[in-house]
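Just one protein chain is left out here, and the rest sit where they should.
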Amino acid sequence: MPPLITLLTDFGTADSYVGEVKAVLASQAHDAQLIDVTHHVPPGDLRTGQYILSRVWHRFPPGAVHLVVVDPGVGTPRRALAAEAAGHYFVAPDNGLLSCLPAGARFLSLPIPATAAPTFHARDVFAPAAAQIANGTALTHLGTIITDPYLSPLPAPRSDGVAVVGEVLYVDRFGTLVTNIPGEMVEPGVRIKIAGTDVGALRRTYGDVERGQFMAYVGSGGTVEVAVREGSAARLLGVGVGAEVRA
Amino acid sequence: MPPLITLLTDFGTADSYVGEVKAVLASQAHDAQLIDVTHHVPPGDLRTGQYILSRVWHRFPPGAVHLVVVDPGVGTPRRALAAEAAGHYFVAPDNGLLSCLPAGARFLSLPIPATAAPTFHARDVFAPAAAQIANGTALTHLGTIITDPYLSPLPAPRSDGVAVVGEVLYVDRFGTLVTNIPGEMVEPGVRIKIAGTDVGALRRTYGDVERGQFMAYVGSGGTVEVAVREGSAARLLGVGVGAEVRA
Partner (left out) sequence: MPPLITLLTDFGTADSYVGEVKAVLASQAHDAQLIDVTHHVPPGDLRTGQYILSRVWHRFPPGAVHLVVVDPGVGTPRRALAAEAAGHYFVAPDNGLLSCLPAGARFLSLPIPATAAPTFHARDVFAPAAAQIANGTALTHLGTIITDPYLSPLPAPRSDGVAVVGEVLYVDRFGTLVTNIPGEMVEPGVRIKIAGTDVGALRRTYGDVERGQFMAYVGSGGTVEVAVREGSAARLLGVGVGAEVRA
């Protein structure tokens, strides 16, 4: 089974940057399979980067190396990290992107070579580290163990005594509002309110409502989502990331 | 020769969805090569999905598995299909996407596991089936043979006694209008009219006209196309999919 390296960045796909990173990976880890998760995280949007990573990494086979670079602080003294959790490997800047890793994750600080371009650590620090991990180098040969990675978890839902109170974490291409309220926290029959609008009790799937109607349901990530069948809930409600959700 | 799985969806590349599908494929079909055809079918646009599939699938080597998911009806009782035609394999919702398969295609209905997310069959139904096919599992082990797939072929040209009458099937990135009129249906010297505008007789290639001029020619898909050299025919004519074409 060939090593697998996934890429998740905010580089877009029009510039040379993704190509340069892949060139380093292909040069230094010859038989690794390279899989794009996305390069369309909005520039510098750490929260979106973290959210997408949290949905995807654990579905890849153990042994996968995940290169995750949304790095507005590149060239500041922020550390460069490698990490291991549940048999998966990660390289990322120390800015909270890896906050979703489970308890037991190990973290290391990677040295920054003097020759690294101060504005492109993805190519000159993270890709070489990912390649070495893919080639079987032990993490402890790559850097120094640390115990204080910067963690900035996505907001968690709370109870205010009356309802579960959460928020919109993500809006997808279809205009679906993805919240942070796990399906199992919602009592049967409770109506979902988003930014003050009642969108009804949980349904199972799109087929349960007419076209153009709101629907709340437990989405494929396990949390409550609000969609409009063959429409856009984000547009119809005029809300986005951070909007309050009550269940 | 490693198994090959192609992906054709309307998921876009910004969300986690393509990454989740690839994670399942990489986990369940370790040595498959994953090739993106496109993820930019407009959301829910079955006709565009079908058109792109029809242009691409037969150019891959036999044995390829094509995962094709444009699925506005996910979670309704529409069936999930696997199919085989000309040595190629397909997984797709039963909504007409596979209407372009040639005579002799075999179709099966795939079971929907109770654990599948009702809104994400690409990840939980189609990707596992594609992985199993890539691993060599016989189609008949995956589902139940059916003989009534939903077919909704792209519109065909007709003759009205005076001219061949077709329509624009697709508009590409360059503003080229791709019609459904096969080149061999056009008599030599006949002038092409699109939405009432005469764009001249068939030329061979862009070099045959000046910059900014209309040109009709037999395109790389075998049908009549109308372009503007170093310009956009769609913009200059103000027409799009469905516009009438006479030849």
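Labels A and B are assigned to the chains in the order they are written; within every chain, residues are numbered from 1.
Just so it is clear, contacts are C-beta pairs under 8 Å (C-beta built on N, C-alpha and C of every residue); 3 or more make two chains touch, one makes a residue touch a chain.
Because the structure is predicted, anything quoted here is derived from the model rather than measured.
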Touching the absent chain when the full complex is considered, from B:His39, B:Lys193 or B:Arg246: B:His39
Candidates B:His30, B:Arg55 or B:Arg106 - the one touching the absent chain: B:Arg55
Residue among B:Thr6, B:Asn95 or B:Gln132 that touches the chain left out of view: B:Thr6
Where the missing chain touches chain B, by residue: 1-2, 4, 6, 8, 13, 33, 35-41, 51-52, 55-56, 59-61, 64, 170, 172-174, 204-208, 217, 219-221, 225, 227, 230
Positions on chain A contacted by the hidden chain, ascending: 11-20, 22-24, 26-27, 30-31, 33-34, 43-44, 72-77, 117-120, 123-124
